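Every protein chain but one is kept in place in this view of the complex.
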């Protein structure tokens, strides 16, 4: 039954699965790997799954454009949770293999720039060939096609391999952000350390529109955490913007920003308010706390009644 | 009984009285000249008068600071009406006087810069001495102290004088704006061509605060029509701002501006929404009409309910 | 000979004269009181005087509009110095008069709001009548017309009077700012604690123009210290702006602001850069120090040369 099923970007043994396993409820769900982000999300849209976990942003590679575009177009979906996973690779080998024996290595193309420096330092002679996924690379090592695979350490057991070296990552703080996506419903409850995501389409006839849009956030002291432009498919120079900001839809300052964007933009798609994985609580200016908005509304009512 | 009494900045025969006479209800009110703007307004504060008509702005001399300061401080008052009076002077003389006979002229000090060029062209030899008011100058001509007085043409009859020359004004479009002030109550009804006045005190610890304040107007497409800085009396460099904008408190865009100012400013004093004397209706951007605000609020509710 | 003559707003014994006396060079100048601000400034324009000291701003009464308007119109003039004078009144009486004997008091109309509370507390029965100036009030006490005059303590000797009470001022920090005005020449030398004054006329066809103008200051981290709107005389709703900011014309950030204003405004009148009376040195953001501008210009040159 679908309520108990979560899809994710497969195959098994990838970082996405590892991210999914960090969610407590994953233990009681049927988790199903899918071949692509669209496939994982379509299972949610059709009701075959209750939710899907997909990567949305990588600190080395940037936004995962398939995910961004899938959330911006088609039947609406909403984000209910985010997971932040530090990315560190292990070099997985068949039991008994020594570092000196490793002549050929594999992994997902995205992994390569993240282990390039390590390879140059420790295996300068090794030949790299790309695999369809990190997990697939592990399988190919199991089958003997390559000597080593870069993958998550957790993938070793699945493929009967051993982690020869662990914690490999060229960039400090390398991390991937994943989101748990479901069909539209009430947003996740406010925790005080929340994030709100939208997609914004500017009015076409308005050159300074992006500036105006950022001012709506700034005027209410709401910090923007991520902004990415994505083509709308209508031609070169036509974009929409995928934006995350701090705060929850039920925070007055955030609700006011969203209403202003709704007026100013051609279209706004609300993608959800959900707990921040880093649990950081924002610093709110005194003039934008909830009480400041309530007081101002009360005062306006008094003005209208002649009691100000 | 006070409801039927209107005070105004006297004496009789001044432009303020002429402005008051343009109000239809003035015909059924007891109209009482007062010696000063504070005196006219205090009569309203104490309940001796229902309203007071006072000058607030002159296209040649600028803001009438006494009026601005009285409205900003003390017991709150509200503006319910404005009157715009073109200012043109008549040279009032005793019957029979010819232009060549006029050797000495008088008038209120404010009148002088407005007739200076005319004097230089037509009566270059005439000596000017100031009077306490234009009407008082007329009285002094009646008494024979001066040969001519610059005053409103309407003052001639009161003092048994004749208008020798009319429509004298150095500056094109010279006009004075007067406001009808009463105790706080429900604002004047919206007409679609309205104006809203406030006094704003910035937070002390905020250097770019004036800029932010103007952005609150601009972000909602509300045109500012007048802004004047006035000292707060707390020392050099400490100001409040007297601001008029187009629109009525019940226009959503104006209400939103006022609520934002209320949050951002140390203090906001609402001085009223009232019909514009020039009856010009503003051009409202499509994203700031009332329906745009209502639609955005409805959409936010749907987002909160998971139905967006 | 005019180089040695300074005019000031007279008569003798006023606060303006006291302010003038604080300038070291005043000791070696012929100082001449004039009947009005325009008269004092016209003497400079015609070359009869090298400079004029006139009040420009009062912490209780606000901008001195005659001075602001004279500087904005007519033959250009420039400010070379400012003087800040704390305003405290003395009650001057004929020798031997006791406080209980004071039944009638006088002073300049501007003085009245500044001593009103003191009067209510200490001489509630005394009758106030206005004089043409504080000094003139002292003269009238000398002549026996009134029992006491509110004036600067320094005026006592001139009129053979005694200060019965000193340091009277309702508002804390009451001060008047005076400026020393001359014909246009090189600005005063930079001291590091300077102020720059301009008059700005917005383009008529540009509703958000005031906002843009403030942004030019803000974008370069230049704090605005005073802004006053003044009518242009072209009709209600037509203003120019008199603006002081921190910094000197030779500070790069200030020069850049002025050039931007010159482009954006219909007209800019430069009124001078001169030492701040309060000697406060501004806090300059790292991105707007002179070196930041020089570095940016060097870098642009390298870009143009293909060496960036």
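The chains carry the letters A, B and C, assigned in the order they are written, with residues numbered from 1 in each.
FYI, a residue touches a chain if its C-beta (ideal position, glycine included) is under 8 Å from a C-beta of that chain, and two chains touch if they have at least 3 such contacts.
Just so it is clear, the structure is predicted and the values come from calculations on it, not from any experiment.
Participant: List the neighbours, among the chains on screen, of the chain that has been left out.
Facilitator: A, C
Participant: Which of A:74, A:231 or A:286 touches the chain that is not shown?
Facilitator: Of these options, the touching residue for the absent chain is A:231.
Participant: In the whole complex, what residues of subunit C lie against the chain that is missing from view?
Facilitator: Answer for subunit C: residues 76, 78, 184-187, 212, 215-216, 219, 249-250, 255, 258-260, 262-264, 268, 270, 287-288, 292-293, 295-297, 299-300, 303-308 touch the chain left out.
Participant: In the whole complex, what residues of subunit A lie against the chain that is missing from view?
Facilitator: Its contact residues with the unshown chain are 57-63, 65, 84, 171-175, 177, 207-208, 210-211, 214-215, 218, 223-231, 233-239.
In the analysis below, only the chains that are shown with their structure count from here on.
Participant: Is the way these chains touch best called a line, a ring, a star, complete, or other?
Facilitator: line
Participant: As a quick test, compute the distance in whole Å between the mean CA positions of subunit A and subunit C.
Facilitator: Going by mean C-alpha positions, subunit A sits 59 Å from subunit C.
Participant: By the touch rule stated above, which residues of subunit A touch at least two different other chains?
Facilitator: none
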